[in-house]
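The structure appears right after this line, and notes come after that.
Only one protein chain is missing; all other protein chains are in place.
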Amino acid sequence: MNWFLLALGAGYLYLTYQLPSRSISGDPGVKLMPYVIGVLTVAFTAYHTVQDLRKSRPPVRWRSVGAVAAASLIMLAYVGLMNPLGFELATGLFLIATAAFFKPPDSARAWAVIILFAVLATAAVSLLFGTVFNVNLPEARWLQALRG
Amino acid sequence: MHELLSAVAKILSYPTILWIALGEVLGILLGALPGLTATMGMALMLPISFYLTPEASIGLMLGVYFGAVSGASIPAILFGIPGNPNAIATVYDGYAMARKGEGGVALGTAVVASFIGGLGSMLVLFFAAPLLAAASLWFGPAEYFSLAVASLTVIAATSGKAISKGILAALFGMMLGTVGIDSIAGLPRFTLGNIYLLNGFSLVAALIGLFGIAQVLEDLETTRKGGLQAVIPKIGKVFPSMKYLISRARIILESIGIGTVIGALPGAGASVGVVLAYERAREISPEKEKFGKGALDGVLAPEVANNACIGGGLIPTLALGIPGESAAVMLMAALIMHGIAPGPMLFGKHMDLVYAIFVAMVVSNICMLLFQLGGVRLFARALMIPPYLLSTLVLLLSIIGAFALESSVFDAFAAVAFGILGWWMKRAGYPVIPLVLGLILGPMLESEFRRAVMIAGTYTTFFTRPLSLALLAGGALYLAHQIRKLRKEAAAEAAASGGGA
Partner (left out) sequence: MKRSGLYAKRLSVVLCAVILAALVFAPAAAAQWPDGKAVTLVVPFAAGGGTDIIARMLVEAMQPYVNGPIVIKNVPGSGSGIGTNEVMLARPDGYTLLLSGTHTITAALQGYTIRSLDSLEHVASLNWDPYVIAVGVNQPYHTLEELIEAGSAVTFGNAGAGALTHLISEALNEATGAGWRIVPFNGGAQLIANVVGGHVVAGIFSQSEMLGQLTTLRPLAVTSSTRSPLFPDIPTLEELGYTGIPQGSFRSISAPKGLAPEVKQAIAKAVYSGLTDPKFRQYAAENGLIETYLEGPELEAYYAELEELLRGLLEKIGAL
């Protein structure tokens, strides 16, 4: 986290420096607050880094990091596919993939449970959000094309 | 008195009362679904309300509003997702209780707390609206800046031992808050050329990611090992005892006070109110050491405060015609459609309507209590779903919720990114709430600072305006007090461990 914050603070300060200095009369300017935030971030992070060097760090558990990365990828794929596939199909696939990832199914019955769950949850969510509350859920381009 | 009675008769008449009940059900449902807000529901009802009497239309709107704010506690407690900013402080202890199998009583307490908060702020509104409204006008840019500074100080100072990590998290939040079109010069900043970033990061996407998704990611390993067992909630007892409520009278009263005052300041927002109420309760609660691990007081205080914020928010809306937040804008729109302009004239000219609003508030709170009473037992059963499916469902609701607010795929991506960030922060020992408040208060702090300097033409304005100075001094004193307390604790600890060795 320390290195991330240091890099972030530095990058932020660089971007602030790059901002055009447009300001209206009497305005302290668009750069002032970002500079203050950036400098404070770098200062506090530096303090932390020094403090942490004195402590021993617990080893990173890479297995759990891998699992989080995989789950995140599934979520990102879902969001990315929402528009091309349409809401219902993307959601169904996402639910099956995630549930199967959380608890790998070991029997036909387990698969059936997951698929039933996916269908029911997709129907419930699109009914509540899409129909009752009129949220514009993504509709598949290919479906639109089929319908003309 | 006569006007009050006629208002009661009007609101209690059929079909007005039916519209209130309908609004309430709709509101609870909206609040319970992440990403759907009171504002959205009220906008949907706006064309319908046009055809109702003014009383029924206000009742419908207030029903949706109160319902949504109290409904938001349901996903916060059951799944750890604050569906909207009102519920951010309820997540901690409410969710911790749900995981211990005490979800039923957490939900029940949230309902009763919402009821008390709603009624309490109604009484304040009834007796002191014009007075408080006038006071809210003392707040100019300089005062709002100082208020934001003081709030951030209080929140950072209560991060406990991780105080410097709390400050860093708040700074990171403020950094994210500067993304988008800057509100004084109109210049896009840090958007990296992305038009979806021109409005900055969506607060709801951030909340959903940092709390809901991050929690699932954190539990991932346990879930996959099948270790996280379905909790069988003790549904038998859902309501807090009268004895408990009476013993917490001080927390309740202070939370009503905090909620109403913060709600009455347009722009400060309920999220700040609930966090301040939560922190205050942590100070004065007899079970302070349980806070964050499932303290009932940690559910009570923010839930009282967020419904009190509604009443508070109605003060400038009705008495000044200045809506403090988007839901209040809808309420105003409903009134304007009926040819009633909220504002300074309302309290003189339309006293009958003002009374009708008060009565509608009471009735809609009673409806909320009744519906939620029935609902709580039902909702708590959601926890009996097997954990791997429940976690999947939480991810789905999080992503849809982030998407739903503005039908934005970009916001859904942002929620996932915030989820990963939240997971990482937790692992590294950084608190999340300061980040959220940095994101909310950062833009307010910056724009009010610049505005105040533009108006006054000098940087000293923050110290020469009495109210602004008082707020800044208050924040500084609190910080000093907190640091001294921490020092003392550290010294005591050192002494204890020294004695042991």
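Per-chain residue numbering starts at 1, and chain names A and B are given in the order in which the chains are listed.
We take it that a contact is a pair of C-beta atoms (placed from the backbone, for glycine too) under 8 Å apart; a residue touches a chain by one contact, two chains touch by 3 or more.
Please read these numbers as outputs of a predicted model, since none were measured by experiment.
Of the listed residues B:N199, B:S247 or B:T458, the one in contact with the hidden chain in the full complex is B:N199.
Screening B:A129, B:I322, B:V376 or B:I433 for touch with the missing chain picks out B:I322.
Residue in contact with the omitted chain (choice from B:T178, B:T392 or B:S447): B:S447. Among B:V238, B:M330, B:I433 or B:L472, only B:M330 touches the chain that is left out of the view.
Touching the omitted chain from subunit A are residues 22, 24-26, 127, 130-132, 134, 136-137, 139, 144, 147. Looking at subunit B, the residues touching the absent chain are 22, 26, 39-40, 42-44, 46-48, 51, 136-141, 181-187, 195-196, 198-199, 266-267, 316, 320-324, 326, 329-330, 333, 336, 339, 341-345, 406-408, 447, 451, 454-455.
As a working rule, only the chains that are shown with their structure count from here on.
For the pair subunit A and subunit B, the distance between mean C-alpha positions equals 23 Å.
By the touch criterion given at the top, residues 1, 5, 8, 12, 15, 19-20, 22-30, 32-34, 37-38, 40-41, 44-45, 47-48, 63-64, 67-68, 71-72, 75-76, 78-80, 82-83, 91, 94-95, 98-99, 101-103, 114, 117, 121, 125, 128-129, 132-138 of subunit A touch subunit B in their complex. Note for the complex: subunit B touches subunit A at residues 29-30, 33, 36, 40-41, 44, 164-165, 167-168, 171-172, 174-175, 178, 182, 184-185, 187, 189-190, 213, 216-217, 220-221, 223-224, 226, 386-389, 391-393, 395-397, 399-400, 403-404, 407, 409, 412-413, 416, 419-420, 423-425, 428, 430, 442, 445-446, 449-450, 453-454, 457, 459.
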